[in-house]
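Subset of chains shown; positions unchanged.
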Amino acid sequence: MTEICRVAAERRGDVAILSTDGYINNQGGEEIARQAYAQLESGARALVLNLERTRIVNSIGISILIEVLERVMDRKGQLAFCGLTPTIDKTFRIMGLAQYAAIYPTESEAVRALSQ
Amino acid sequence: MSLNAAGAREISLTIPVAADMEIVATAQAAAVGEFIDMPRDKIDEVKLALVEACINAFEHAHARDDRVHLTFRVGRERDGREFLEVEVLDRGTGFDEALVEAPSPEKTFSGRRKRGWGLQIIRGLMDSVSILSGQGGTRILMRKYK
């Protein structure tokens, strides 16, 4: 199915960048979580979630992203989002995600902020 | 465009209760939105609200006919503003909105319960929302102005 979410990982020093492509539902959220935890296990200190190729994240997907965020915070790591569409940005604000995670317009801004 | 004439101009879509069917339904919202030249970001808001309403029907309604019925209507207010109205109907158990515990970021982040945001998202993204629920099922009517 075309709408299934693909997740690609990239590493810049101790910052891991996960880029999604497609609909983030429970499966998409779980795939992000799996890759995020693998990055943390292998030494990443900060995570950037680049959602620029995703136009819909449902509330189940977001609840999984919140779990990832909590796990990162428990480890004193950092998590930032970038590339949000106005609708996803609005939804993150409705759910209060924006209070707990940084949101940057672009990936390079997110990586720069987390690399400091 | 004569879609809004006579009230008879509406598009109905029935989907089975099955994984990912909500995404198939969003295609129709997008097509009707594009039909009235609604901007892409507003179409996205309608799509996500529709997704949440469908997921609720899939997860909670236990509909007797195992289906969710959507209706798309295009209309115009007397002041000229055009809107897209989406109705999401299930023939399920119904629920009492007054008994639904409101979510909050604090509760969500303290870890007790991460879910429970669907109706809030629908209300946050759409311009008007009405929910009618009873023994016959649930009907959510939501509107977005162009």
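So that you can tell them apart, the chains are marked A and B in the order they are listed, and the count of residues begins at 1 in each.
The rule is short, and it goes like this: contacts are C-beta pairs under 8 Å (C-beta built on N, C-alpha and C of every residue); 3 or more make two chains touch, one makes a residue touch a chain.
What you are looking at is a predicted structure, and each value in this text was computed from that prediction instead of being measured.
*Asks:* I see a single representative of every chain type. Please write out the full complex as a formula like label plus count.
*Replies:* Although only one copy per kind is displayed, the whole complex is A x2, B x2.
Going forward, only the chains that are shown with their structure count from here on.
*Asks:* Which integer distance in Å separates the CA centroid of chain A from that of chain B?
*Replies:* 26
*Asks:* Which residues of chain B touch chain A in their complex?
*Replies:* Per the touch definition, chain B meets chain A at residues 20, 22-23, 26, 41, 44-45, 47-48, 51-52, 55, 103-106, 108-109, 111, 114-115, 117-118, 120-121, 124-125.
*Asks:* Contact residues on chain A for chain B in the complex?
*Replies:* Touching chain B from chain A are residues 1, 3, 23, 25, 55-60, 62-63, 66-67, 70, 85-87, 90-91, 94-97, 99-100.
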